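The complex is shown incomplete by one protein chain, all other protein chains being positioned as in the whole.
Now for subunit A:
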Amino acid sequence: MYDVHEIRKDFPILSRQVNGKPLVYLDNGASAQKPQVVIDAVTRAYAEEYSNVHRGLHYLSNLATEKYEGVRGTIARFLGVADEEQIILNSGTTEGINMVAYGWAMPRMEAGDEIVLSVMEHHANIVPWHFLRERQGVQLKWVDVDSRGALDPQAVIDAIGPKTKLVAITHLSNVLGTVVDVKSIIDGAHAKGVPVLVDGSQAAVHMPLDLDALNPDFYAITGHKLYGPSGSGAIFVHRDRLAEMQPFMGGGDMIREVHKDQVIYNDAPMKFEAGTPGIVQTIGLGVALDYMMGLGMENIAAHEAVLRDYTRKRLDGLNWLSVQGTTDDKAAIFSFTMNGAAHAHDISTILDKKGVAVRAGQHCVGPLMDHMGVAATCRASFGLYNTEDEVDVLIDALELAHDLFG
């Protein structure tokens, strides 16, 4: 039994007020709040378990290393990956995708090669590929979404040509909530011999994953959206790609021997983890993932599906509101604009006064905004602790905004 009211008690920040109103936190797509177990784990790590990892032979270093390295296995379990050496720990999706761009893509792409992307990619899955366009003449091929925000997997597969070296695609749109059929895309791309990078920043938060079955080449996640600390994250890199990838950053931990005329790298995954990592953040992420798995990813998904259906029904009743992203099986992420003169920032200002936190702006998806022909939207993105009552508060606040601006 998924008791959301009990679950809310695990998140201390949810009981605070903002602007004199109970907080209604609907900005989970930007970053999620943290349960007490994560906050405690972070405090305990600093108070009792802290030292650098992989270095000292002393008690605390061993303890910190054990805690930190244990998270690799937790992430592997969370992602449905049997071989945890395919998990590279990092600071989040942005670092993960940049690592692939620099370490894997740059050395093997030349002018005229292509990367296939959808128009609804987050900037973290766009800008690193622009580096290759600017510096090496790589072409970016964009695949559109339809008016509901759906992405036809066949259109992505059809965009793959003889010069395509990579498909980089989101699993779940941070703005439209669209769930992408990445399985079909991966199978289709692999049939043409092309690897696929999946941006799993949003998907990992909202659905159970089985990457061994999905079989992507790269799958990036970010800890702060997974109810864990900011500055934590990971990327799954398939064994075959690990063997091809060069280190992105050099420094401690990723080397075995360093001489004046030679350097011998550590084995993967540590080969790709230079410098002192986010030790405590990573330990916190492990606890957050255990927390999510304790609730059950299927249960979280089921709860959020109820929220999605209820939110959709309530928003549909507001005929002065346009919702962007209307696929049936979307996640509980709703972007909307108010018909008329009100700007997304106007709306979010009024919602904030009512205690409702949403994001307003471009959501780091410039090409999608261009595609939809809007300058900015408001986005309400739900998480495992949100309730139908909170949807009602959102709707009331929107009605006030409409009254003020309409």
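FYI, a residue touches a chain if its C-beta (ideal position, glycine included) is under 8 Å from a C-beta of that chain, and two chains touch if they have at least 3 such contacts; residues count from 1.
One rule holds in what follows: contacts and distances are computed from a predicted model.
Enquirer: For the chain that is missing from this picture, which UniProt protein name fits: "ABC transport system ATP-binding protein", "Cytochrome bd-I ubiquinol oxidase subunit 1 apoprotein", "Cysteine desulfuration protein SufE" or "Large ribosomal subunit protein uL3"?
Expert: "Cysteine desulfuration protein SufE"
Enquirer: Write down which of A:49, A:290 or A:346 is the residue touching the left-out chain.
Expert: Of the listed residues, the one touching the omitted chain is A:346.
Enquirer: Touching residues of subunit A against the unshown chain: what are they?
Expert: 341-343, 345-346, 349-350, 353, 360-361, 375-376, 400, 404-405
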